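Down below is the structure, laid out as structure tokens.
Left out: one protein chain. Kept in place: all the others.
Chain lettering (A and B) follows the sequence in which the chains are written, and residue indices restart at 1 in each chain.
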Amino acid sequence: MNISWYLVVSALMFSLGAVGVLIRRNPLVVLLCLELMLNAGNLALLGFARMWADGDGQIFAIVVMVVAACEVAIGLGLIVALYRQRLPVDVDELRELHG
Amino acid sequence: MGFLFFLFAIVALAGAVGVVILRNPFYCVLALVVHLIALALLFLLLEAQFVAVAQVVVYAGAVMVLYVFVVAYVGGGDRPGPLWRATARQRTLAIVFGLAVFIELAIAILGTGLKALDTDGPKVTVAYGSPAEIGDLLLNRFLLPFELASFLLLLAAVGAVALSGRRAGIPEDEIHAPERTVDPTHDLVSSPMPPSAGSMAEGVAGYGVTRPLPAPSEESPG
Partner (left out) sequence: MSLQTAAWLVLALPLAGSLVIALGGRWWTPRVAGWIGTVAIALAFVFAVIALIKLQDLPEEARVATSSLWDLVNVAGVRIRLGIYVDPLSVFMALVVTGVSALIHLYSVGYMSSDRGYTRFFAYLNFFVFSMLLLVLAGNLALLIVGWAFVGAASYMLISYWYRRTTATSAGIKAFVINVVGDVGLVLGTFFIFREMGVLDYGPLFEGVQGAFDKNDASLVAGMLLILVGAFAKSAQVPLHTWLPDAMEGPTPVSSLIHAATMVTAGVYLIGRLHPLLEWAPTAAAVGAIVGAATLLIAGTIGLAVTDLKRVIAYSTMSQIGYMIMAVSAAAYVGGFFHLMTHAFFKALLFMAAGSLISAMAGEQSLDRMRGFRKAMPFTFGCFVVGGLALSAFPLMSGFFSKDALLLEIGQRGGWYYALYAAGYIGSVLTVIYTWRMIYRAFWGEPCAEAAELEHGHIHHAEHPTNPQTGEIEDTEVGFPGEAHHIAEQTWQMRLAMGALAVLSVIAGVLFLPFGITEWLANFLEPTFADSIVEHPANDGLEAFGLVLTSVVAVVFLAVAYRIWAVGSGRATAWQERFPSLHRLFVNKWYFDELIGLVIVRPVAWVGHWARDSFERIVINGALIGGTTGIVRAGSAAVRALQTGLLRSYAGLVVIGLSAILLYLLLRAA
């Protein structure tokens, strides 16, 4: 058993998530891809915790989950608000904050 | 053990690919749920029982349910638009760089990892990964992060309510703000300036960058 494979899987998921963030236009799906990246991080954390037989990594993973949950709550709230304002729910259309 | 790992890993990856590719956002959510459950199983393999169960209960259970509700409310729009309106260049660039990240990480990992392919790893006690262990750590060593995380949750909850609550007094029809144009001949604080004088307002409105400069009007003085 070797955690390198876990790390490879984690890396693969992370890059998939990154590609997804860059490619998708629906902000909901972008958030989902963001979740992917967070979970990849979690997997890596737990792998390293197992490698060093240390419980700290697991705590870290729990806190990451907490943060992810909060972020999802806010992000989804934003999207709902956008929808309510009848603004297009499309990442490419929402670009007034530009230079 | 190895077989289970590969099984769960492939399922997780399949779910991940599904999230990225599927058109209908609802299907994406479902794919992510699958991915999360597979990931929880992987956590079990890593002897992190508590985290695995928390993953299923909290993440796949609560967060994804939230997602489902929102997707049901917002939807993907009536006509799910094409996935890619990014230009071909953006598309290729995205894939290239994602690939680059992956390859770099892989090199980093496998460079060291392939040697110890068949080792068992360090010995762990039975209590490793158990709720007792987690609770002990949370409340002894990591008390401060624990409290801060709770505070963060509170903030997020309040924020979510504030974002999606109805504002009193504004009727639904007028919530949609009219398109506000920025007049580059008037700076916000000072007197009228001629166009292309480089005011902040002009910059914000994108004149000269994404929009053509307006013609100088007769009445604005120099």
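Assume contacts are C-beta pairs under 8 Å (C-beta built on N, C-alpha and C of every residue); 3 or more make two chains touch, one makes a residue touch a chain.
Everything quoted here is computed from the prediction, not taken from an experiment.
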{"item": "Candidate in contact with the missing chain, chosen from A:Leu22, A:Ile59 or A:Val72", "value": "A:Leu22"}
{"item": "Of B:Pro25, B:Gly98 or B:Gly129, the residue in touch with the unshown chain", "value": "B:Gly98"}
{"item": "Those residues of subunit B which, in the complete complex, touch the missing chain", "value": "86, 90, 93-94, 97-98, 100-101, 104-105, 107-108, 198, 203, 208-209"}
{"item": "Positions on subunit A contacted by the hidden chain, ascending", "value": "18, 21-23, 25, 27, 30, 91-92, 94-99"}
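Note that only the chains that are shown with their structure count from here on.
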{"item": "Centroid distance [mean C-alpha coordinates] between subunit B and subunit A, Å", "value": "5"}
{"item": "Subunit B-touching residues of subunit A, taken from the complex the two chains share", "value": "1-9, 11-20, 22-26, 28-29, 32-33, 35-36, 39, 42-43, 46-47, 49-53, 55-56, 58-59, 61-63, 65-74, 76-81, 83-87, 89-90, 92, 98-99"}
{"item": "For the subunit B and subunit A complex, residues of the former touching the latter", "value": "1-2, 5, 9, 12-13, 16-17, 19-20, 25, 28-29, 32, 35-36, 39, 42-43, 46-48, 50-51, 54-55, 58-59, 62-63, 66-67, 70-71, 73-74, 76-77, 81, 83-86, 90-91, 94-95, 97-99, 101-102, 105-106, 109-110, 112-114, 116-124, 128-129, 133-134, 137-138, 141-142, 145-146, 149, 152-153, 155-157, 159-164, 175-177, 203-204, 206, 209-210"}
